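A short write-up of the structure that comes next.
Removed: one protein chain of the complex. Kept in place: all other protein chains.
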Amino acid sequence: MSALTRAPAATLVLAVLALPALLPIAATLLAWSSPETGIWAHQLQYVLPRVALNTLLLVFWVGLGSLLLGVGLGWLVAFHEFPGRRVLSWALLLPLAVPGYVLAVVAAGTLDYAGPVQSWFRSAGGPDLRWLQVRSLGGAAVILTLTLYPYVYMLARVAFDNASRTMLEVAMTLGEDQRGHFRRVMLPMARPALAAGLALVCMETLADFGVVAAFNVDTLTTAIYRTWYGLFSLQAALQLAGLLVLGVLAAAWLERRSRGRETYAVTRPERERMPRRRLKGFSAVAAVVVASVVLALAFLLPVWQLSAWAWQHTADLDSRYLDFALRSLGVAGSGALLVVAAALLHGYALAGAGHAWARGLGRLATLGYALPGAVLAVGVFAPLNTLGGLLQGTLVVMFIAYLARFLAVAAGPVEGGLARIHGGLDEAAATLGAGVAARLRRVHLPLLRSSLLVAAILVFVDLMKELPITLMTRPFGFETLAVRIFEMAAEGEWTRAALPAVMIVLVGLLPVYLLSRRLDHVA
Amino acid sequence: MNPARALARVALLLTLVAAPALSADPLVVYSARNEQLIKPLFDRYTRETGIEVRFTTADAAVLIERIAAEGNNSPADILMTVDAGELWRATERGLLRPLKSSVLTSNIPAHLRDPEGRWFGLSMRARTLAYDPRKVDGASLSTYEALAEPRWKGKLCLRTSKKVYNQSLVAMLIAQHGEARTEQIVRGWVANLAAPVFANDTQLLEAIAAGQCQVGVVNTYYLGRILKDRPEFPVKLHWANQGSGGAHVNVSGAGVVATSRQAAAAERFLEWLSAGEAQRFFAAVNAEYPANAQVGVDPLVAGWGQFESSQINLGEAGKLQPQAVRLMDRAGYR
Partner (left out) sequence: MWLEVKAATRRFEGRAALDGLHFGLAEGEIGCLLGPSGCGKTTTLRCIAGLETLDQGHILCRGELLSGPGVHRPAHQRGIGLVFQDHALFPHLNALGNVEFGLSQLPATERRRRATDLLERVGLADRLDAFPGQLSGGQQQRVALARALAPGPSLLLMDEPFANLDVALRERLVGELGELLRRSGTTALVVTHEQQDAFTLADRIGLIQEGRLAQWGTPYDLYHRPTSRFAAEFVGRASFIPACCDGSGVLQSELGPLREDPHSTHCSGPVDVLLRPDDVVHDDDSPLKARIVERSFRGAEFLYTLELASGRRVLSVVPSHHDHRVGEAIGIRLDTDHVITFPTTG
């Protein structure tokens, strides 16, 4: 894509956009300037090995699970015809609307020893299912996979839906059938998209606190919180977070390197899509069953359980809930606009930036996603407060922290959309007399519309669920649905938390549905 | 335009507009205690005195960082927490102002407040043994320490060590027995666990009722909450360490922020909270015990009987908390 921006301007833009993310990252790295050696001796001996192992295992399993589920379901839905395919193709995105910590609590409450499932088993004289320990690393991995696979699924579907029919035909003339083509052509070509989805999943897993706390799994993030809250040392906690950041940086660098010089040439949109194979008999049934089971576990059953709990507490539903809902919507909506606009600027600036380090700066801007929410909030909050009482009572700090955290989510789809704009289109428009602003308005924005919408919806849904940053940086009396859940859950009133949880899911349903419709139109 | 977008824009404008600059009048509370437990009380204060009380809730550590970062510009007048350790931490960082209020010192017992008047407990939270009377004879229960004995193997349930209540408990044990002995005790507990530690006391109580284990350690008000909805819930309480130091208690309390511009008004608010109806309400709304010994308790709570509570000053809970956390790491108590 021909750059609309000149290099120095681009670098400046990138620096500004990277600032919100750089603040907390710098805080974590700077914390090392005075290492808390007392605490670290203890951490290294008793905490770090176990915690690091758990974290690696968790990220590995969740990454693998999300990849298998996301790619597998995406392949099923994109290339096969079976009853209910159309509904399932968008329904499989619904788990995006359910916060991970909610799913974890539902799972624990339902499947634990004292929960209804095991109790029923025992009363029916069945075997003692004590060994079914849902509150474990495995359980956390399953829950996280179920909530996060939609990222991979979504990107896989976009890649598969746009798959070039010509490539399939070329592969066939070279002796590969459809399966071989999928393995040797389509998957490798989808690699950038899948890698982006996997990166999101892994960063979410690293930053997750709700699920692992609910299941009492010790990860780097819980260790960070424990060091901060329990050992009374924010400094040491930030130092731990610095380790996390370094780990993420290393992984990102590795991924870039392995990508090598492969240039994924933009293919022009094809007239004809790939054909869908009609499934019959057993395979059709199997397809429907597999997809439905995933949907049930990740969405239907939890929402049903939440609704049942919420039903017990409908007395809680007073006029304030309308306020909470409106605030959640307002924050999520304006936050989405802000983040997507920033991501668009970011994308253009990246394209126009000259030096590699400027581009590195741009990449850094998207790393905020890997930081646990509260750590990021502190990292942003502390320096900004030196500006005095200016920002109190406003939402500015909150939105800056949102930007730091969620730029990554929007950057992916936006960059993908920008990549699809041929340089030739830009140049043709220029020769027809359109200046920069006109080209933006009349050529780029219409072409980017789908990507921008996808990005906006993703950020919107994430913001609806967001808790730690909102909690720390919000003005007085500013309660959202997620804050409400925290209020209930913090004192152990899980069933009362079901009402706001259900509302979050309901509000998130419409955007997720819109998202899937938009995906169908991505050309 | 997309209606959601329009809604978002309107909401944003409203919230920006509705957040006015702070006037000298309202009191600002940073509270780790949840909204539903404090708002009714604050509203009552406003009705009685006309002073508005603004508050925000979050974890105490987060609130402390916020006050520290805000420095002189902090709007906070009062810091309210659900644990003594957090109050101790705030004093360590110089965030709380020492008060010389005779009302507060006479209302709140000495072991439930800071000797230098920087924080005051407002309600007492007892953490004691809960058991299934169908499986365990109450007479066989005695102390927290005894739960480490081999006869409780496979019968004990505990909440996670990540929650501050257990950290305080272990800190108080260190204050009483010293580190070496406490580590032994905690190791004994871990060896006796019937199931992985629970994320919250409610789950723990449910586990005892369901038979996954027979005895556990909980804050009494969790049982109180369950009993309010389900009076027939089978689990019973046993007051630990009666005659050997008393049951472990903690406080939910508050202090005046050092940088507060309304220290006098804040102090008066705390005094109001430390007496009479406010005390009764503060405790009753969550089945806790009022810190003020002269105030009566909620009937449900009264039903658990009188008990001897530990008299060690709760500042120790904060002072020894990091040690306690490290000890629990070493002992494998997750």
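Chains: A and B, in written order; residue numbering restarts at 1 for each.
Keep this in mind: a contact is a pair of C-beta atoms (placed from the backbone, for glycine too) under 8 Å apart; a residue touches a chain by one contact, two chains touch by 3 or more.
This is a predicted model, so every value here is computed, not measured.
Every visible chain touched by the undisplayed chain in the complete complex is listed here: A. Among A:Ala41, A:Leu64, A:Leu174 or A:Ala308, only A:Leu174 touches the chain left out of the display. Touch with the chain omitted from the figure is made, among A:Val185, A:Met274 or A:Ala342, by A:Val185. What chain A contributes to its contact with the hidden chain is residues 164, 166-167, 169-177, 180, 184-185, 188-189, 191, 261-265, 267.
Here is the rule we use: only the chains that are shown with their structure count from here on.
Centre-to-centre, using mean CA coordinates, chain A is 34 Å away from chain B. If you check the complex, the residues on chain B that touch chain A are 4-5, 7-12, 14-16, 19-22, 28, 34-37, 54-62, 65-66, 69-71, 73, 75, 89, 92, 160, 162, 164, 167, 195-203, 206-207, 209-210, 212, 222, 225, 286, 321-322, 325-326, 329-330, 334. Here chain A touches chain B in the complex through residues 42, 46-47, 108-109, 112-114, 118-119, 130, 133, 135-136, 213-216, 218, 222, 225-226, 228-234, 326-327, 329-334, 336-337, 374, 377-378, 381-382, 385, 388-389, 392-395, 460, 471-472, 474-479, 483, 487-488, 490-494, 510-511, going by the rule given at the top.
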